[in-house]
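Below: one structure in structure tokens.
Just one protein chain is left out here, and the rest sit where they should.
The letters A and B name the chains in turn, as written, and every chain counts its residues from 1.
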Amino acid sequence: MGKAYKVPNTLTIMKAIEYVGYRFIRSCGCRGGFCGACTTFYRVKNDYKLQVDLACQKRVEDGMYIVQLPFIPAEKPKWDLDKMKSTTDEVIRVFPEITRCLSCNVCTQACPQDIEVMRTIQALRRGDLEDAVNLTFDCISCGACSIRCPAEITHYQVFQLARRLFGKYETIPAKHLMERVKEIEEGKFDDEVSKLMDMNLEEIKELYKKREIEK
Amino acid sequence: MIIMEVLYYPGCSLRNTYPEFEKSTYEACEKLGIELVEIPEWSCCGVVPSLATDNVMRHLGAVRSFINAQKKGREIGTNVIVVLCSMCYNVLKRVNLILKEEPDTLENVNSFIDDQPDYVPDLRVTHFLTFLKETGFENLEEKVNKPLKGLKVAPYYGCALLRPDRPEGVPIDNPDNPVILESFVRSIGAEPVHFPFRAECCGNYHIVLEPGIVEMRTRKIIGSAKSVKADLILSPCPLCTYNLGRGNESLDKSEQVPVVFFTQLLALALGGKSYLPTEIEDQILKKIGGEKSD
Partner (left out) sequence: MNELVERVTEISGQNVYSCYQCGNCSAGCMFTDEMDILPHQAIALVQNEDESILEINTPWICASCFVCSVRCPRGLDVAAIMEALREIKIRERGFIKVDLRKVDIEKLPQIAITAAAQKFTW
């Protein structure tokens, strides 16, 4: 953009960008603080701190310089949960760069979700998988931590693997879910699904309008 | 029994690779009336000390652990951190001494860590062996109810407990002629055997890129212990233990010497659970003519 704009101070960064006339073709997603697409880096006047927030959540401030970065590339290694154990060692084998963590905590400072990112990486090094899982529940995979990391860790991928392992091996399986999966496998819903598949667009639209709505 | 509370830094190996090192220590401490209070949310120390004087980043893990330790220490009234892993000990000790000696480095680190209180370097990092020595090996002797009589133990120091000698205070004993492990071995009733390779390097991090170097080094160390008829090699270091294990793997069964953590023998001598592999524990018991504790 490279220009200064005057905007009402009640707007979020995202609203402000639209207010001055831009249309988002990227860096905008759910608008509700969940998807992480609108991660925005900024500095405010007279402050050296580089700050990060979600454009759809953060209100504009006077003298704010902003930039929205596209998602930074990350190489996701392959893993096979079935062949793994639920240990932190497994996570470190897939992501050995974790061992380069310097405890600088810049990742935590960058997280728009207020996750204690460095603490989580260190929890993995302490062998505490459960702690790591609980600490990162709110991660939206925006990647801000990973852009800032001097050890080149892609934290959100690491956390995903930690949660997958924990979910697969440590959490109690949801009984109702297993029952439903069984029902699906037994073909209980096959008729309904094939009925849907045979409908045309208009019929589907009609069905959608008449759907049962939870109150 | 008088219970003594001290701060405790476990390190990654005790949590992930060698839980028997930690478990046997807890077992021994319970018998000795020592309560290990784990430093909350300790950070990885980095394993190897950074020698670059113009970059303090690699000290941050240690310093963050110190900050957390300091808070906990004030609650329980101690400034002593006990460390078990040689590598962790070396890094934490060095960093702490550097921060005590170099106010500029301390200020640099403290101003970088702006999300936690400043570290005031008044903690004392001590290795568990030093801690035992200070409370008196003779006191330890009194508490031993299953002396490991007749067991020939080769005390292996490795590097991290003895070197470097700067800053002053890092080595837990005289780097050229250490005796602390030998005294420890005597206090639990076993016989220390002297072997020339006791303070030689196992190859350290070369296990990752140059495992050949490690195998060559550790075969020599094991051979040296074998030549003085040692039943066991006593190790204070998880990385040495791993590397020596790799050395053993590359040797014929008849040339191998089992490697155990010093706390495992301590726990055994105190009549506790040693968390040794059954095979090794049986061999020890046979040697000392005792019976299994449970």
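Rule of thumb we're sticking to: a contact is a pair of C-beta atoms (placed from the backbone, for glycine too) under 8 Å apart; a residue touches a chain by one contact, two chains touch by 3 or more.
Since the model is a prediction, treat every value here as computed from it, not as a measurement.
**Student:** Identify the residue among B:Lys71, B:Arg166, B:His194 or B:Lys229 that touches the chain left out of the display.
**Tutor:** Once the missing chain is taken into account, the touching residue is B:Arg166.
**Student:** Touching the absent chain in the whole complex: find that residue among B:Arg124, B:Arg186 or B:His206.
**Tutor:** Here the residue in touch with the unshown chain is B:His206.
**Student:** Have a look at B:Cys12, B:Leu148 or B:Ile288 and name the one touching the chain we're not showing.
**Tutor:** Considering all chains, including the one not shown, the answer is B:Cys12.
**Student:** Just checking the interface: what residues of subunit B touch the absent partner chain?
**Tutor:** 11-13, 16-18, 44, 46-55, 58, 85, 87, 159, 162-166, 175-176, 200-201, 203-210, 213, 217, 238-239, 242
**Student:** Could you please point out the subunit A residues that touch the chain left off the display?
**Tutor:** Looking at subunit A, the ones touching the missing chain are residues 77, 89, 92-93, 96-97, 99-100, 125.
Simple rule for what comes next: only the chains that are shown with their structure count from here on.
**Student:** Quick one: report the Å distance separating subunit A from subunit B, using the average Cα coordinate of each chain.
**Tutor:** One centre to the other, that is 41 Å.
**Student:** For subunit B, which residues are in contact with subunit A within the complex?
**Tutor:** Residue positions touching the partner: 10, 12, 15-17, 41-44, 46, 57-58, 60-61, 64, 112-113, 115.
**Student:** Give every residue of subunit A touching subunit B within the complex, in rising order.
**Tutor:** 87-89, 99, 101-105, 108-109, 119, 122-123, 125-128, 150
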